[in-house]
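Of the protein chains in this complex, one is absent; all others appear in place.
Naming follows writing order (A and B), and every chain is counted from residue 1.
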Amino acid sequence: MADNRNAHAHEGHHDLEALRMMGFWIFLITDCILFGTLFATYVVLNGNTAGGPTVSELFEMPGVIAETFILLTSSFTSGLAVLSMNKGNRKGLIGWLIVTALLGASFISLEITEFVKLVHEGAAISTSAQWSAFYTLVGTHGLHVSVGLVWMIAIMIQLGRHGINSVTRRKVNIISLYWHFLDVVWIFVFTIVYLMGVM
Amino acid sequence: MLDKIKDFASEFFVTGDPLIYGADVSIGLTIIAVVSALTFFKKWNWLWKEWLTTVDHKKIGIMYVIASLLMLFRGGVDALLMRTQLAIPDSEFLSPEHYNQIFTTHGVIMILFMAMPLMFGLFNLVIPLQIGARDVAYPFLNSLSFWLFFFGAMLFNMSFVIGGSPDAGWLAYPPLSELSHSPGVGQDFYIWGIQISGIGSLMTGINFIVTILKMRAPGMKLMKMPMFTWSVLSSCLTIILAFPILTVTLALLFIDRYLGAHFFTLDGGGNPMMYINLIWMWGHPEVYIVVLPAFGIFSEIVATFSKKRLFGYKSMVFALMSISAFSFFTWAHHFFTMGSGASVNAFFALTTMIIAIPTGVKVFNWLFTMFRGQITFQTPMLWTIGFIPCFVVGGMTGVLLSVAPADFQFHNSYFLIAHFHQVLIGGVAFGYFAGLYYWWPKVFGFKLNEKIGKWAFWTWNIGFYVCFMPQYILGLMGMTRRVSSYGWDKGWWELNLVSTIGGFLMGIGFLFQVWQILHSIKFMERDTTGDPWGGRTLEWSIPSPAPVYNFATLPHADEKDPWWEEKLRLAAGGTPKPQPSLEPIHMPKNSGIPFVMSSFFFVAGFGFVFDWLWLAIPGLIGVAACMLVHSFRYKTDYYIPVDEIKRTEAAARRVV
Partner (left out) sequence: MEMRKGLRRLTAVLSLITMAILMTGCSDKVIVLNPKGAIGKQQLDLMIISTALCLVVIVPVLILTFYIVWKYRHQPDRKAKYDPNWEHSTKLETIWWSIPIVIIVILAAITVKYTYLLEPSKPLEHEAKPLVIQVTSLDWKWLFQYPEQGIATVNYIQFPANVPIRFELTSDAPMNSFWIPQLGGQIYTMSGMAMKLNLIADEPGSYLGMGANFSGREFGKMQFTAEATSQEQFDAWVQGIKGSSPALTKEGYEQLAIPGVSEVESFSSIPAGLFQQIVTKYGGHNHGSGSGEGATEHHHGSDSGEADATDKAPAMDMNMDMGDGASMNHEGHMNHE
């Protein structure tokens, strides 16, 4: 496929894979706005506990800090995966992707544990506006990470089948970009929701 | 058991109204007729191969246009039902419940399921041809966008016969739209119908931005793009910035209704006013999303039918871009009466007024494009000329509404209704009609009958003024929007009756258009030139209808009106540019995944509407499975060999 792409790339001015990369960047802009809107609602509703539990009563920072650390590390390992790919090292690439996915999975399981615990302590999504906004914002980020996991596994299988070519290269670049993006979003979640919540 | 089924059915299906039974019967008959016709003529395979799985932008465009015209019919019937109810005081033609449903569906359908898809249809039909490209940047995604819109619209329309229609207004302000005040499933149909099609709109936005930025013909610099292309770019930029807000807002409303959250509820610390802010942060840009491409269409038509270059190109581009930027800073003018204080109101009044400046400049530029031109009055130009006075007056009443303290008297009255119909019909609908008439021969290869078209134009136009001018006065008489009936004592009935007559005139105008299309299909007047109007841009340089690959060899565009300049050069005795030799053309393969995936979305949406997780979860799994299947497919393209291109070109030129 990649080899006879030239036929399509008239005068080389639109390369198919570069085109897809650009589309993904624009998609990330829309995702930024999506999260921006969720952050705005969180900030507006912050403190509206309707007499129920407040965030500072229930947040447990050690778990959250562990989540943060895990996700930051996974962002780093996804970067290592891209580096291996650029060296043409398929095994290294798949290996680092597996590490990234495992870290992502442990992030998700920690988050689920945190949610279950909160619900048991009397803070469910229907408890008050404060908690509705909390679960929606943090949950949307978690959903993004979960989708990323499934997608990463699909890419690993494709790498196994096709090796590194222009298509799989673009896919790895995109998932890594997506992963860094989620990392940045998490830094905002950590600051605005957790740090400012307990302070 | 039988009783249980009966109980379920009477809950599930909407019952008790003769109008709805009538609709049930006609929907049933239509489905039977379509299915048996397809079976009888053995067309199932054709339907699947040529249409349902197509990734060709031209065919997708045609499907958008057909769907949106059907929606125009439904939205129009809603409008006429309302006008009939209001024609005389104390009318009992519609109950308040029914009236509330009708104005809700009228608004949603006209904006989201008529204007938006008609606009996307025109994007698809025109943009790749106008910039000299073979297709859009992502043909697969394009097909997915269409089917998401289609199934979203079907889900929304289904509420008419199953479960009950939404009735909380087209923007569904909470707490009215919350479970506490709207316990029925209508509101869930609203959320899921719009949500599913909204995802499609967002992807179309991304698709066309990349198409326009990256796939233009060699030589076509940004400042040489046709004005319609510019308007689509500005509209799509607005889409990608505004639609995520809608997605979030509707999702939050759904979480409130489904999981008992408290975003917009009265209790539990919720904040209904936040919804009103959020929905208008999308809703106001949305109005510009639909009107900007109309501006682009008028710019193309005015230049073509004046046989003259578009006046003030740079100003026009600047105006388009500044309108789309400012559209994000005006949302609060939809609720000056919320008591946000003088400073907030003053700020939003000013930002709103500022938009009037670039809009006014555009009008002057259109006028001076005609100045020293040679104007002919074919139907596309008629709609354009009809648009100018209509939009100018509508724009003026818009400025009046933006004067915050005066808006306290206009708000929520028929003055407001008249204003936005004037800009949306006079601006958007007239614009899209003009665009349809203009590009119709390019799409279908035959022209529409001009004589019937003129009848349609005049009935629409006169009908418009008769319908909406009285509504300005009704607003000043204190008539508020959304009242389902009024007493004789109010003194509103004469003007309401006049308005209803106008409404029906527009309905007749629509019938003229239907007749015009049918008549033109029957007595087909073939366009053998590929350039029936004396066009200026690249789409007119190829045969009508365009071959599947659009351009046999990619064109060069070194001028602003490349085709016009080329024609002038040839007329002056110049030699045709040397054509590069033909090469095999790389094309995307058809795919059934967009259709299947969107129908899974439909299933999931339907499941959530009725709170049936056993249906919703498989639906969502189906969606994910389709995405994975697509990700694993690597052979998604093919090549058209040179001799096939030669044959197609020869056949197309043969009609010449």
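The working rule: contacts are C-beta pairs under 8 Å (C-beta built on N, C-alpha and C of every residue); 3 or more make two chains touch, one makes a residue touch a chain.
All values derive from a computational prediction rather than experimental measurement.
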Residue in contact with the excluded chain [from B:Val392, B:Ile501, B:Val548 or B:Leu582]: B:Val392
Chain not shown: contacting residue from B:Leu259, B:Met338, B:Met524 or B:Ala651: B:Met338
Contact partner of the left-out chain, one of B:Phe8, B:Trp44, B:Tyr258 or B:Phe371: B:Phe371
Option touching the unshown chain, where B:Ala356, B:Ile501, B:Leu620 or B:Val642 are the choices: B:Ala356
Identified contact with the non-displayed chain, of A:Thr77, A:Thr100 or A:Ser128: A:Ser128
For chain B, residues in touch with the removed chain: 96-97, 100, 167-169, 173-176, 181, 266-274, 277-278, 281, 306-315, 332, 335, 337-346, 349-350, 353-354, 356-357, 360-361, 363-365, 367-368, 370-377, 385, 388-389, 392-393, 396, 399-400, 402-409, 411-413, 454, 458, 461-462, 465-466, 469-470, 472-473, 475-478, 480-486, 490-491, 495
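The definition used in the following text is that only the chains that are shown with their structure count from here on.
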Separation of chain A from chain B, taking each centre as the mean of its C-alpha atoms, in whole Å: 34
Residue ranges of chain B touching chain A (in the complex, touch as defined): 137-138, 141, 202, 206-207, 209-210, 213-215, 218, 240-241, 243-245, 247-249, 251-252, 255-256, 259-263, 265, 267-271, 274, 278, 554, 583-586, 624, 628, 631-632, 634-635, 637, 639
Interfacial residue positions of chain A with respect to chain B in the complex: 1, 5, 7-8, 10-11, 13-14, 19-20, 22-23, 26-27, 29-31, 33-34, 37-38, 41, 44-45, 48-50, 125-130, 132-133, 135-136, 150-151, 154-155, 157-158, 162, 167, 171
